[in-house]
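Every protein chain except one is present and positioned as in the full complex.
Now for subunit A:
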Amino acid sequence: MSDVPVPHLVTGMRRETADTVSLTLTPAGQEALEPFAPGQFAMVYAFGVGEIPVSVSRVGRRELVHTIRSVGAVSAALCALRPGSQVGLRGPFGTGWELERAAGQDIVAVTGGIGLAPLRPLVLAARAAHRAYGRLNLLVGSRTFEDLLYADQVRAWAESHGPLLCRATVDRPSPGWWGHVGLVTTLLNSARFVPENTTAYVCGPEVMIRATARDLLHRGVRADRIRVSLERNMRCATGHCGHCQLGGVLMCRDGPVIGWDRAASLLMVREL
């Protein structure tokens, strides 16, 4: 459904960090949305306040999970919802990560802050079908331990000896922190991948995306195989409102996930 929000019931609410919650949303009536691919987004409507674009952070059979950080009027209203409340959803919109194109290759997923949320469904899907891929790496960056999303899951992944190599780092350590300290790009040294046969997925603040893509390129990963998810203001998600332009890219239609071959020159121009 692209025109009108479809009512969804909040069936689960989990506080992830001080300013971030995950909402589990289930269709309130008969009407449901088309299935979401990892990396795609929905327009999430807080009644009487407005709509914002949010990538899916988990895709269930009927339910969707959106992880939302409270930074503005709409996200604050959404973060204040409790189970039993209803929201509206439009979608799915935009390009996905397109994990299927990485078949047979090593995978490096690099996240910064809330950027872990849009990449979680990709990591879960790759892990579940790990025989289809080479080595799987997840490198998680966060400002502090307290800001780390899905902290229990990330720690479990980091400590497991399964198919997924997971490393986490924070900018500023606090008591109890079990991982690395430093920028997320430093974790690339401990990741296991053959650059010429690697697809990378990067999501986080733009400055982190730029630094990560630069280092991946330097190691020899092909630009078109570095897939990044970008953020711009979106009002409609259907390509009509003009807000989400980045040069020739209409982010809601041509993004949010685009290849570094296209993104690089656009992100190098200030205030584009």
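Just so it is clear, a residue touches a chain if its C-beta (ideal position, glycine included) is under 8 Å from a C-beta of that chain, and two chains touch if they have at least 3 such contacts; residues count from 1.
Basically, contacts and distances are computed from a predicted model.
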Per UniProt record, missing subunit out of "Cytochrome c oxidase subunit 1", "4Fe-4S dicluster domain-containing protein", "Response regulatory domain-containing protein" or "Spermidine/putrescine transport system permease protein PotB" is "4Fe-4S dicluster domain-containing protein"
Contacting the left-out chain: of A:T11, A:T26 or A:Q86, that is A:Q86
Hidden partner sits against subunit A at residues 2-7, 28, 45, 47-51, 71-72, 75, 84-88, 231-233, 235-236, 238-243, 245, 247-250, 253, 269-272
